[in-house]
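Yeah, one chain of the complex is gone here, protein chain that is, but the others are all in their spots.
Order as written gives the chain letters A, B and C; numbering starts at 1 within each chain.
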Amino acid sequence: MLDLGGANAADGEILDAPLYGPRSYRVFGDDALAKHFLEISMGPHHPSTHGVFRMDVVLDGETVVRLKPVFGYLHRNHEKLAETMSWLAAIPYTDRLDYFCSMTNNWAYVLAVEKLAGIAVPERAEYIRVIVGELTRLVNHICLAGFLLADLGALGTPLLYAFREREKILDIFEEISGARMMCNYMRFGGVRVDLSPEALQKIHRIAERFPFFLDEFEALVSRNEILLSRCQGVGVLPRHLAVNAGVTGPMLRASGVDYDLRKVDRYGIYDRFEFRVPLGEHGDVYDRYMVRILEMRESVAILRQALAQIPEKGEIMNPQAKLRNLRPKPGEIYSRIESPKGELGFYLISDGGPCPYRYRVRPPSFINLTVLEDMCLGQKIADVIVIFGSVDIVLGEVDR
Amino acid sequence: MFGLELLRGLAVTARNLIGSYFSGDRMVTVQYPEAARPTPENFRNFPFLVYDERPEELRCVACKICEKECPPQCIYIEQRRDEKGRPIKQPEVFDIDLAVCMSCAICVEVCPFDAIKMDHQFDHPTDNRFSGLLADKWKLARSNQYYHSIRPAEAAEVDARLAAEAAKKAKPAK
Amino acid sequence: MNTERFAAQFPQMQWDAATSSWIVPHQSLLEIALFLKTDPEFRMDLLSNVAGVDWLSSKEKVRGEDGKPVERERPGYLEVVYHFYSVSAKQGPIVLRCRTDGRATPILPSITPLYRSAEFQEREIYDLYGIVFSGHPDLRRILMWDEFEDFPMRKDYVSPDDYEWEPTPHDDVLERARQHRREEERRRA
Partner (left out) sequence: MDDWLKSELQRAGVFVTTLEWVYNQSRRSSVWPLQFGLACCAIEMIATAAARYDLARFGAEVFRPTPRQADLMIVAGTVTKKMAPQVVRIYNQMPEPKYVIAMGACAISGGPFKQGYNVLKGIDRFIPVDVHIPGCPPRPEALLNALMFLQRKIDRQTLGAAQPLRWYDPMDRAEFPVPACGAHDLVPTHTRAIWKPEASPRPLT
């Protein structure tokens, strides 16, 4: 059902959704609400919302007729804080944006500053970035699969297996960067610590063993009848709407649009690797789940190539790059990478001062939530949890 | 077939149960606190201050670079002054608020004197959030031997570099 | 992409070389966006990023009537920057910037009817910068609570005074803590 790296389904056609539909903004009179509908507030403390997220849902029986997401319960003023501190000091804060993928957040930010200030990155550092970036993708996708299955009612087992694999990768992160989650690993012009031969050995081992684990994970759940009946045909996201609503990442690809920034922008050294972009066909929850599973396999393929190609020795930091007192020339940059959740962009304006004048994060999961209501309308309340889980959000990034 | 998936799932679980006795890849529980997971050399948690011989003589010269660069501003430094009010290259006060520290190690990176390093200790549970988590310079001071014991490779490198710098400084004086 | 054709089509736009973007008068923003979206050459179907920027009023030097440099007050304004990409043609970005008239009553047209992706981002800009987007279907605060009155991302925002205990204050934090202490004493007296 899923085609792997096929021709771009969107070639030669303008991806355009109909103008803003009235469907999602049906307005109810107060008396109608009182008579027929039940308005419930899910969250901010709800066992299946991933963090502190709230949905105001209006139900007709068990069917969702309106759903309004409410944000801001984890609004930590990331942008405002970063505008008051030096360019360097913002790096550890990017760790805490999307706290599953601190490495890719680091990467997105330092890439933007490198483009703004014109700093080159040595070869070996580029490879290290690709390696840790793909490891991050593995961590994120496997945890998402675990959480999604926990939302579906598979409370213990898949999540425990997912976290076991996460621990293995986190051990590597801890060894190279010093911290399990908040790696703070990349710097302008390179990375902070070199990969030791032992760490490389461990990453080799991950690249070898991870597919076996994935097979096992899939044997456990992927063809399970309950999973199929609860995921297939649920929460369908049509392709045109996905593009129009700015949905990116695995969610967009699950709707059948071939748009992977690793292929499109070829930032870093992604043009040196061969990998396929998994595409979904129906755009439902099951496709989103499967796209992520297949993406993990592609990530392992990239890891193998990177491990084979990485130069034995070499610099990991550009010696010209300054850490302290970095003052890029006045100007602005919008730079984006394919984070595990989608297009993570940083829009930076420098006025030549010691801190950014404007620091804006384009958070993928925040914008992916635009279509949450459209996917949930007409579905049952129990499916809302599943659809929401398949969007793959992290509140640190949604609210910043 | 009805029930087949159940059996398949149980087979995976059984494979994990038995496999955990043979393969290190199927991790087993770390019996903390009886057995602790080893901390890798690079592990960083909270900063400490290095001294060479006596705890009163820290390597820190109170240049306040770390105070300025610390992203959450959890370091507070006051320089020591002699009787006439002239500054001495020693901190009078060096406080780190562990309740705020985000363990980012930027202070270590920017320190030009190798005076502040990251510790491996991570357990400071306390019921007093004010003085219990405010570490002054006596709480922070650790000997160079301790530094060697937790990060042998890095400490040896630092020592070699400091010795080379000292030698370079000694030469022109001759 | 043939940007000359684009520029010729809309002479009211202004090319800003320093930021490689088009400065668009807000009357014609929707028209230009519709052109970018539907033109078979551009096909900008993905509005990736919508960012608000606050420019305070500043002094600038201009040549006066007698040829001598004169210092002039440049009025501040709020700005919204749009980054367009094309998914189907895999090209981009095209950057548009739209400025408000002054900072007192900032009103801009909403681009949400054309691009759903702007829906939450415009709400966020309304929340944090106070720009009102006319035509937005559901313009409410998104990150802060509804009773909140300030616009915290503006450069002249003063954060609330909740400094009770600061163990390691220095620089501006110390100054704020001191101010808090003075305020307390004044209130007590």
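The working rule: a residue touches a chain if its C-beta (ideal position, glycine included) is under 8 Å from a C-beta of that chain, and two chains touch if they have at least 3 such contacts.
A quick note: this is a predicted structure, and the numbers were derived from the prediction, not measured.
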Chains shown that the absent chain touches, full complex: A, B, C
Of A:Gly51, A:Pro250, A:Pro328 or A:Gly342, the one touching the omitted chain in the full complex: A:Gly51
In the complete assembly, which of C:Arg5, C:Arg74, C:Arg140 or C:Arg181 touches the absent chain? C:Arg181
Note that subunit C touches the chain not displayed via residues 143-150, 152, 157, 159-167, 169, 173-174, 177-178, 181-182
In terms of residues, what is the contact footprint of the unshown chain on subunit B? 27, 29-33, 36-37, 45-46, 71-73, 76, 95, 97-103, 122-134
Touching residues (missing chain, whole complex) on subunit A: 44-45, 47, 51-52, 72-78, 80-81, 84, 92-93, 96, 99-100, 159-160, 163-164, 166-167, 180-182, 395-396
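Convention: only the chains that are shown with their structure count from here on.
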Centroid spacing, where centroids are CA-atom means, of subunit A and subunit B in whole angstrom: 30
Could you state the distance in Å from the CA-based centre of subunit A to that of subunit C? 26
Each of the following residues of subunit C touches two or more other chains, namely none
Partner subunit B, residues of subunit A touching it in the complex: 85-86, 88-93, 157, 161, 164, 167-168, 171, 174-179, 182, 184, 192-193, 209, 213, 216, 219-221, 223-226, 323-324
Subunit C touches which residues of subunit A in the complex? 10-17, 19-20, 25, 71-72, 75, 77, 79-80, 241, 243-248, 257, 259, 264, 330-332, 334, 336, 343, 345, 347, 349, 358, 360, 362, 366-367, 369-371, 399
As the complex stands, subunit B meets subunit C at residues 67, 73-76, 95-97, 99-100, 130, 134
